[in-house]
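What follows is a single structure, and I will ask about it in a moment.
Note that this complex is displayed minus one protein chain, with the remaining chains in position.
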Amino acid sequence: MIPTLEIKALYKNFGGLEALKDISFNIGRGEIIGLIGPNGAGKTTLFNCVAGIEKPTAGQIILTHGDRTLSIGGKKPEAVTGLGIARTFQNIRLFDNLTVIDNVKIGRHCRTRSVFFGAVIRSKFQQAEEKAISESAYQFLEFVGLKGRGQEIARSMAYGDQRRLEIARALATEPQLLMLDEPAAGMNPQESRDLMDLIRRIRDNGITVLLIEHDMKVVMGVCERVVVINHGEWLAEGLPQDVQNNPKVIEAYLGTGAANAA
Amino acid sequence: MFLQQLVNGLTIGGIYAMIAVGYTMIYGVVQLINFAHGEIYMLGAFFAFTFITVLGLPFYAAFPLAMVCCAVCGVLLDIFAYRPLRQSPRLAALITAIGMSIFLQNLAMIIWGSRAKPFPQEALPAYFEKTAVSFGGVNLSWFHFFIFVLTIVMMAGLHLTIKKTRWGKAMRAVAQNKTMAALTGINVNRVISYTFALAGALGGAAGIMVAAFYNSLYPTMGYIAGLKAFAAAVLGGIGSVPGAMLGGVVLGVAEAFGAGYLSSLYRDGISYAVMIIVIILIPAGLFGRVLKETKKSM
Partner (left out) sequence: MGKLELQKLTRGAKIRIGLLIFALILPFLPFVTDYLLHIAILVLLYMILALGLNIVPGFNGLLDLGYVGFYGIGAYTSGLLTYHFGLSYWVIIPLAFMNGAIWGILLGAPTLRLTGDYFAIVTFGFSELVVLFLTNEIWLTRGPLGLPGIDVVSIDLTLFGGPKWEFIGELPYYYLAIVMVLITVFVMYRIQDSRLGRAWFAIRDDEVAAVSCGINLLAYKVIAFAISAAFGAVGGSFFARWMTFLSPDMFKFWESFLILCMIVLGGMGNIWGVMIGAVILVSLSEVLRELLPLLGLPADVRFLAFGLIMVLMMRFRPAGMLPIAAVAAQMRAGRTKRRKSKPAMGIKK
């Protein structure tokens, strides 16, 4: 199977700190992959390298785009989004003071074109484009379960709804790979179940999902494969149940004693 | 000609350095470009002028007294204009600084009139005029020496204060990390006020020297001098005191040579151009650090 994303021997140093060391794994098209590891393992740094916010110190990140493969390590973030990789943030970064619908419409930015003259003259092209932006934005809102909430201000939404809005915005960029950074954080069991359902529906629409998550129920429930990293290094990889029982993984999370007891 | 311009450059450069360190110190502790700093420089000149002409004080008394008044002005500026906005976004603080600058300029215009005044030369020591040294066709008067020596002494004093004294260490701590400084028991607000006082005193001293040496003081003199000194601070690396000192001298010399050899009309323009070029090409300046983006919390 042609991988959507190949991460090859990725290194990232911050000054003296080696945040990522020789990380390699692949993500196949249509898979839901979980990326787990203790706090500080380097998961978000990995996301940032893929998304273009950090430049890898060494190694390659290769994206399959259409029928070509592209090395995207070091590309600027807006370019990476354009190539079809969208991400959400651990701390939720919405456009707080804009409406819900505007948040999603901005997600359509990379797939649309008109700038100044279009805005002022309202050419046929621009009008058609605006209509399309609006319609698709409402569709994305409905998809994540926020139908009818378009005019609310993003800042005033409940936490769980804000997460879903951020996902809607990311989906609006029409990604082939969606990277979610701890989407279940702070959610109650019902919300987590709804989230898992949403992730499955996203995958059923042809989007590959890479997921950082600490909530093991979500990881076990929705991920097909799990990659474990610790101290910036690849630790283990495989089916969720196998990884769960891997002594090295248990040791990483709980310490040596627990591994022996397992 | 060359030596003459060099002497001119070093003289005005020392002055720029004294104003520039004020900008840089304040920026270091509160991350604010104190637009009103130039006005403190201007007030120094006017305070001295007033003390001499109205109160009849001798130069040697008026000078330090004016410096003290400028220090007080600096502290008042901080307490009333900037401190309330400590937690506000930069935009608000910047606008306040500009507003204070305009306010003070016009206040001076009301109090002292907008026309340029000559500095009361009779109050200056008589020997200032006399030539101390003469070489290569250039005459250095005792006044020149006074300025050189005073500038060097003050700069050295500042350097020692920052490096050796408790206050200096506290200033550096606050400049690096306010929260940590507060956690180690430093009274951050007090340190900031102290910084403003120090900056004000030095700026005021520069103002007095310029007014006396060039024999002219006017309410808008702080505007241009302030901008140039800021250019010097940028050149040296904003936040670095030695950088500001060096930047001041370099800028002064560059300006003197530029005005002497290229075009005296664009004398002021040289500073603006230097500043723009430095900011665009080497924002860290000569000694500054380009502050690494603090790790984004994602």
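In order of appearance the chains are A and B, and numbering begins at 1 in each one.
Methods note: contacts are C-beta pairs under 8 Å (C-beta built on N, C-alpha and C of every residue); 3 or more make two chains touch, one makes a residue touch a chain.
The structure presented is a predicted model; accordingly, all values stated were derived computationally and were not measured.
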Residue among A:Arg155, A:Lys217 or A:Lys248 touching the omitted chain: A:Arg155
Contact with the hidden chain (one of B:Leu55, B:Ile95 or B:Ala156): B:Ile95
Absent chain, residues of subunit A that touch it: 51, 53, 76-78, 81-82, 86-87, 89, 91, 93-98, 102, 105-107, 109-112, 114-116, 118-120, 122, 126, 129-130, 133, 153, 155, 169-170, 172-173
Residues from subunit B at the interface with the omitted partner, ascending: 27, 31, 33, 81, 84-85, 87-96, 98-107, 109-110, 114, 227, 230-231, 234, 238-239, 263, 265-266, 268-269, 272-273, 275-276, 279-280, 283-284, 288, 290-298
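Quick note on the criterion: only the chains that are shown with their structure count from here on.
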Centre-of-Cα separation between subunit B and subunit A, whole angstrom: 51
